[in-house]
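Note that one protein chain is taken out, while the other chains of the complex remain in position.
Just so it is clear, A and B label the chains in written order, and each chain counts residues from 1 on its own.
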Amino acid sequence: MKKIEALIRTSKFDEIHKCLSGLGVKFLTFYEVKGMGLQHAKMQHYRGVAYEPTFIPRTKLEIVVQDDLEDKVVACILNEGRTGEVGDGKIFVYDVEKAFRIRNDETGESAL
Amino acid sequence: MKKIEALIRTSKFDEIHKCLSGLGVKFLTFYEVKGMGLQHAKMQHYRGVAYEPTFIPRTKLEIVVQDDLEDKVVACILNEGRTGEVGDGKIFVYDVEKAFRIRNDETGESAL
Partner (left out) sequence: MKKIEALIRTSKFDEIHKCLSGLGVKFLTFYEVKGMGLQHAKMQHYRGVAYEPTFIPRTKLEIVVQDDLEDKVVACILNEGRTGEVGDGKIFVYDVEKAFRIRNDETGESAL
């Protein structure tokens, strides 16, 4: 099993979700995070006024799937999450050792 | 070392925490996330009125423990987190390569 974690543009959430639904991926978890780059270190200027750089809000998705869905889930996020402008985000993939459904005794892929 | 990540019913947090305390597990991290399923793709109706489906708020727990506590921590979450109704949540287990206590030079299991 794999965990697919993606930092996406919040505006792309619905399209990514529809693509995942089309794969039969029924569940996902998401929450708001902040992201930043090197620009934080320096003060920024706009029309001559200095201001503290702000952090960019991002939506983070977490989806645990059986191995053979990994490539398809990644393809949904790449295809639906891309604008081609900087800031489209990242996808990271991790190994998951075990999964449990709390409601009953299902474990492993049948718990997903 | 293992990371045990659980999406639980927020209402079950206290009972799970008491069980963990009984194991000697002193620390955990938690935060609010949102979860959703396929129902998001379609509009929902209630008494004839269409409404946008909402996301279900969940509490996510993260607990890093030495290997020999993994099964006991999972058992606490399964036993105390279960109502038997759909929506009880999931548990995922990951390998942790290294741990550090920032206050001093402890690493590995003694840093947990």
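The working rule: a residue touches a chain if its C-beta (ideal position, glycine included) is under 8 Å from a C-beta of that chain, and two chains touch if they have at least 3 such contacts.
Since the structure is predicted, the reported quantities are computational estimates derived from the model, not experimental observations.
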List the chain B residues touching the unshown chain? 3, 17-18, 21, 26-31, 64, 94-104, 111-112
For chain A, which residues lie in contact with the unshown chain of the complex? 2, 6-8, 31-38, 40-41, 55, 58, 60, 74, 77-78, 81-95
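Operating definition for what follows: only the chains that are shown with their structure count from here on.
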Using mean CA coordinates as chain centres, what's the gap between chain A and chain B in Å? 18
